[in-house]
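All remarks here apply to the structure that follows.
The complex appears here minus one protein chain, its other protein chains still in place.
Right after this comes subunit A.
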């Protein structure tokens, strides 16, 4: 057994300040609370899903400081002062994010359980200059997100469709 889990300190909580989907949030958690569980159990932001708890499936993907990470591999206390975006923060002012819109239009899911993680990875890769725009690069970049329903073909189409919308949106603003 882990000594830290049975010692008296195991029940002591730490204050953690986060900015979640733009809102300041303060948590009182024990130091062993994982970010994924903090988002779900403390903040009841249950859109972020647990599929393996080991960083293997990608269902728990969120953005921390703009980067897509597995929230099951990070302790909540490591995120002090950081900005976190979950699937609940993807839509703005009631408008679906282009990735959400494209997932709906292309039926890029079945059961929907891996979908928040898929979309968070997609939204991040579309803003990441290191990842080329061709299909093979997108497939590779999306391979940290398992979809057991196997909707990969539609996911790829959705990501590439969202890319078009986001590019034309950027052009429209400039």
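Methods note: a contact is a pair of C-beta atoms (placed from the backbone, for glycine too) under 8 Å apart; a residue touches a chain by one contact, two chains touch by 3 or more; residues count from 1.
In this text, contacts and distances are computed from a predicted model.
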Name under which UniProt lists the unshown chain, selected from "Lipoprotein", "Xanthine dehydrogenase family protein molybdopterin-binding subunit", "Heme exporter protein B" or "Phosphoenolpyruvate-protein phosphotransferase": "Xanthine dehydrogenase family protein molybdopterin-binding subunit"
Missing-partner contacts on subunit A, residue numbers: 1-2, 5-6, 10-11, 30, 32-33, 37, 40-41, 44-54, 56-57, 59, 86-88, 90-91, 96, 100, 103-105, 107, 109-116, 119, 139-140, 142-143, 145-156
